[in-house]
Structure formats: C-alpha cells, structure tokens
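Take this structure, written in structure tokens, and hold onto it; I'll ask about it next.
Not every chain of the complex is shown here; the ones you see sit where they belong.
Residue numbering begins at 1 within each chain, and the chains themselves are lettered A and B in the order written.
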C-alpha cells in the first residue's frame, strides 16, 4: 500500500498558486503534496554573450533548496561557496525543459530566468519545479504581450514533468520521499501536451530495469502528466 | 505623508504564522507588511569546535534572499560562490540578537541554527528576520522541553527588532523600501521586553544625525518593539 492510500497511477494533489510574490514578472507556488516550490520568472533585456546580435532570446533556470526544506538541515550552498552536482544537474534539466515550450526566435533578444526555490521537500522537487515554472513563464510572457513588447506570443504549449519509479517491485507514479528512498528505479519524464517527450531520465538505483518495465513507467508518466496539464490549465484560467 | 497613510510611529501590519513548513523544529513565516521571511530553527546535538566539552550550547544564524525577492533580480549567492558583505553582516546581527534571549549554559551541548530566508523584500528584512526567528527559536526549544531533552527552559524572554529612520526630515518607524531608499539616517534597534537593548546600529546614509535625533529614534524604536512583542505573544498563544 502506498502512503496516503494512493493508487499506483495517482499523483499527489497538485496545487498551483499564481502571483505568489509581487516583484517577479511571473511568480508561482507549486505544491505536489507536501513538496512546495516557489517558481519565479524574471524578464531581462539582455541575452548571454553567445547569443548577442542573433536576434533570438534565451530561457535559463536556477534551482535551490532552503537549508531546512529537508528532514535534516542541509548546508547552505552560498555558505559552502559552490553549488553541488545535484543542483547543477537539476537546474540544467529545468532550463532545457522550459526552453522547449518557447519559440526563442519569436521571444526576441531578451532572457527569462526561472528561479525554483524549494521551501519544503518531500520528493519530486525537480518535476514540481518544471511544472510550476511552466506557469510562471507563461505569466511573464503574457505580460510582455500585454504591454506590447511582444507582437506574437512565443509560447508553443504547456510542459509538465513527473517522476515514476519501481518501488517494492511495483511501478508507481509521482514518488514521495519515502518511496523515492526505497525505489529500485527512478525515472523523470518531461512531456508536451501532445505526449511527445522532451526528457527521459531513468536511473536504476538498485535493480536494473527491463524494456517492459521502461514501457510501463512511460505509460504511468503519461497518465501523471495529464493531471498536471489539467492543474496548469485550471490555474491559468483563474 | 507616509505610504499607506501610516502614522510616523506606526509599524506595518505584523503577521506571524507558526508551523509554516513541516521539517524544522521551529518554522515561522513572518510578515512586516510586504516583507516576508521564512525563519526556521534547526536543533543539532553538536556544538562548534571552540565550545566542545564546555557543557554549553550555541545559537547561530544564516540569512539569504531568494534571487527575485527584490525589485530587480539579484544574482544567487550560491552561483556567485560567496556570500556578500551585507549578508554576512546581517546573519551575524541575527545570531547575536537571538543568543541574547537564551541561557546558553542551560541549553546544554547543542546548537540551534536560525535560517532566515527572504521570499519577498520591502525593507526591514533583518528586523523581520530577528522578530520571526525569535518565535521559531521558542518553538524549537519548547519542543526540547516537551520531549524531555531539557529539564528547564533556557529562554530568557522575547527579542524584537525594528528599523527607525529619518526620512524627509521626519523620524519614522519601520521603514518600507521606498522610505529606506530615501532615508538620511537608518537605525536598527534590537530590544528585550524590559526595554533594554541588545543592538543599536545607526547609520547616516545622507546627513549626520544629532544627539536629539538619536533620542527621538530610540523612542520610536521602543514603541515599535512593543507592537512586535504583542504580535509574538499572540502568535505563541495560538
């Protein structure tokens, strides 16, 4: 039996609160059960050096965890003086995922930075970050359209991300912390609304996984993403 | 006229939400108007090396701002690879202030770390941090008493902090961002309930301040702290 009596294909309750803080062009609190992440989108009128003069835009991301977002306190990365490998891996994943939903040519020479800061962690912080940042990014871009900075909207569609895995021999969707710690295989899938994939990252933590297990997990991920898309659409409609 | 039509001696609305996140031994969201800080208290059964074997405890603090807690995005200190001078100054101030309310001998050989992370900044982040961390610290210590780790409660009383300053020639209490930017003098005061002071840090940003102005500011600070103590007591009573 899963914690909170969830079915194997049932994500945790998803809650997306827009306009969570006031300074950012897009600001969202996303909750996947007890996992809570603040996602902000910042628009700046510059692009990284490698894009200067090319007439296209850029989308990037940074990720952090409050020191006590976790069960025991983690050392603050600013105090350690560097970001760890896990942080870098996650923020690169978030950035690639979000870039896939934007027509960078149509964005023009401007950058949007997504900051995803975990205030409470209970598994799935990277998938919650991507799913929440998607909404913050749309709010920021809609703002550019509304104030006339953009003539056409460069958003190509929604992006959702979910973790799936094999726990105690059973394939389940949207692992929370106690499941994640015990998972034999853990896989994160980032999807577009049409079911095509942007990222698939599967890792055998314990036992290697077979081709069949991979197919089962992909199917679960597709079901989970449908529910995230629904939550995103509902939040954007409010 | 002050923003929001506040009187010169009127702090912004103060709101203290306990148990804001679930992992920390103490966790508070403190709001001074639009300034919002998450303060968590973490208890650990070790002390810094310089205290090992002395039988006493320690209280320390770290401070951070989410990159987009501010009007324009600040670079993430973890990405820069070091904490700036302002961050260090503030976290040292928070730590000294909070240590003043605890009998470190009675705490025994354990440390409590206060993490103050600003999620939205509108002036007074350090004073809100101290005032909120006070409540998180009490919750953490009450937990130690409740579970029998501590026989006697080492809390000596509440600590509150407020900023006061001279803006357009007038002394005012609890400056918000637009006032802070225009202040000639800016002073942070940390107080105990009996009116005695733990810290006074006054800085002439523009015009130097006279002895009389200093006295006026201290009086305003005292009035402001009374209201913070009231908010702390009310939160702790809930």
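As a convention for this text, a residue touches a chain if its C-beta (ideal position, glycine included) is under 8 Å from a C-beta of that chain, and two chains touch if they have at least 3 such contacts.
Just so we're clear, the structure is a prediction, and the values are computed from it rather than from any experiment.
Number of identical chains making up the complete complex in this structure, 2 of which are shown: 6.
Here, only the chains that are shown with their structure count from here on.
By the touch rule above, chain A contacts chain B in their complex via residues 21-24, 27, 34, 36, 38, 40, 42, 44, 62, 64, 66-71, 73, 76-83, 87, 113, 115, 117, 119-121.
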